[in-house]
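Every protein chain except one is present and positioned as in the full complex.
Now for chain A:
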Amino acid sequence: MTDTTDTTETDGTAEPPPPEPDFTPADIARLAARAGLPVDASRLPVIAATVNHLHGLVAALNDIPFGETAPAFVFDARRDDAS
(Lines give C-alpha, C1' and ligand atoms only; values in the text may rest on other atoms or scores of the structure.)
Protein backbone atom coordinates (compact mmCIF):
# COMPACT_ATOMS: atom_id res chain seq x y z
CA MET A 1 0.00 0.00 0.00
CA THR A 2 1.55 3.32 -1.01
CA ASP A 3 0.77 6.83 0.05
CA THR A 4 0.19 8.88 -3.06
CA THR A 5 -1.98 11.54 -1.51
CA ASP A 6 0.55 14.25 -0.75
CA THR A 7 0.94 15.48 -4.30
CA THR A 8 -2.78 15.71 -4.91
CA GLU A 9 -3.99 17.11 -1.62
CA THR A 10 -2.50 20.54 -1.67
CA ASP A 11 -4.47 22.09 -4.50
CA GLY A 12 -7.80 20.82 -3.17
CA THR A 13 -9.11 20.12 -6.68
CA ALA A 14 -8.11 16.49 -7.24
CA GLU A 15 -10.71 13.73 -7.23
CA PRO A 16 -10.62 11.70 -4.03
CA PRO A 17 -9.04 8.28 -4.48
CA PRO A 18 -11.47 5.37 -4.72
CA PRO A 19 -12.07 3.61 -1.41
CA GLU A 20 -9.69 0.77 -0.75
CA PRO A 21 -11.28 -2.69 -0.83
CA ASP A 22 -11.92 -4.24 2.57
CA PHE A 23 -9.66 -6.93 3.93
CA THR A 24 -11.25 -10.38 3.83
CA PRO A 25 -10.57 -13.10 6.40
CA ALA A 26 -8.46 -14.80 3.71
CA ASP A 27 -6.38 -11.63 3.33
CA ILE A 28 -5.79 -11.57 7.07
CA ALA A 29 -4.83 -15.24 7.08
CA ARG A 30 -2.23 -14.65 4.37
CA LEU A 31 -0.79 -11.49 5.96
CA ALA A 32 -0.76 -13.04 9.43
CA ALA A 33 1.13 -16.06 8.13
CA ARG A 34 3.65 -13.75 6.49
CA ALA A 35 4.04 -11.82 9.76
CA GLY A 36 4.48 -15.02 11.76
CA LEU A 37 1.35 -14.27 13.76
CA PRO A 38 -0.57 -17.38 14.83
CA VAL A 39 -4.29 -16.82 14.24
CA ASP A 40 -6.96 -19.47 14.54
CA ALA A 41 -9.29 -19.54 11.51
CA SER A 42 -12.32 -18.91 13.70
CA ARG A 43 -10.93 -15.53 14.69
CA LEU A 44 -10.14 -14.24 11.21
CA PRO A 45 -13.53 -12.57 10.56
CA VAL A 46 -13.47 -10.44 13.72
CA ILE A 47 -9.87 -9.41 13.09
CA ALA A 48 -10.71 -8.48 9.50
CA ALA A 49 -13.66 -6.42 10.69
CA THR A 50 -11.47 -4.62 13.23
CA VAL A 51 -8.78 -3.93 10.63
CA ASN A 52 -11.35 -2.55 8.21
CA HIS A 53 -12.85 -0.32 10.91
CA LEU A 54 -9.39 0.94 11.75
CA HIS A 55 -8.50 1.66 8.13
CA GLY A 56 -11.80 3.53 7.79
CA LEU A 57 -10.86 5.78 10.70
CA VAL A 58 -7.33 6.36 9.49
CA ALA A 59 -8.53 7.26 5.99
CA ALA A 60 -9.39 10.72 7.31
CA LEU A 61 -5.65 11.45 7.15
CA ASN A 62 -5.97 11.39 3.34
CA ASP A 63 -7.45 14.89 3.51
CA ILE A 64 -4.53 16.60 5.24
CA PRO A 65 -2.24 18.73 3.05
CA PHE A 66 1.04 17.66 4.63
CA GLY A 67 3.41 19.50 2.31
CA GLU A 68 6.94 19.14 3.73
CA THR A 69 5.77 18.44 7.29
CA ALA A 70 8.10 16.06 9.12
CA PRO A 71 6.85 13.44 11.56
CA ALA A 72 6.78 14.27 15.26
CA PHE A 73 9.24 11.59 16.35
CA VAL A 74 11.13 12.23 19.52
CA PHE A 75 14.88 12.26 19.11
CA ASP A 76 17.53 14.49 20.59
CA ALA A 77 21.00 13.77 19.24
CA ARG A 78 22.59 15.75 22.06
CA ARG A 79 21.44 13.23 24.60
CA ASP A 80 23.81 10.62 26.02
CA ASP A 81 22.59 7.07 26.18
CA ALA A 82 22.25 6.65 29.93
CA SER A 83 20.17 3.49 29.94
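Keep this in mind: a contact is a pair of C-beta atoms (placed from the backbone, for glycine too) under 8 Å apart; a residue touches a chain by one contact, two chains touch by 3 or more; residues count from 1.
Everything below uses one rule, namely that contacts and distances are computed from a predicted model.
K.L.:
Just to verify: the chain that's not displayed, which of "Amidase", "PTS system, fructose-specific IIB component", "ATP-binding protein" or "ABC transporter permease" does UniProt list as its protein name?
P.N.:
Matching the unshown chain against "Amidase", "PTS system, fructose-specific IIB component", "ATP-binding protein" or "ABC transporter permease" yields "Amidase".
K.L.:
Determine and list the chain A residues touching the chain excluded from the picture.
P.N.:
1-3, 23, 28, 31-32, 35-39, 43, 46-47, 50-51, 54-55, 57-61, 63-64, 66, 69-75, 79-80, 82-83
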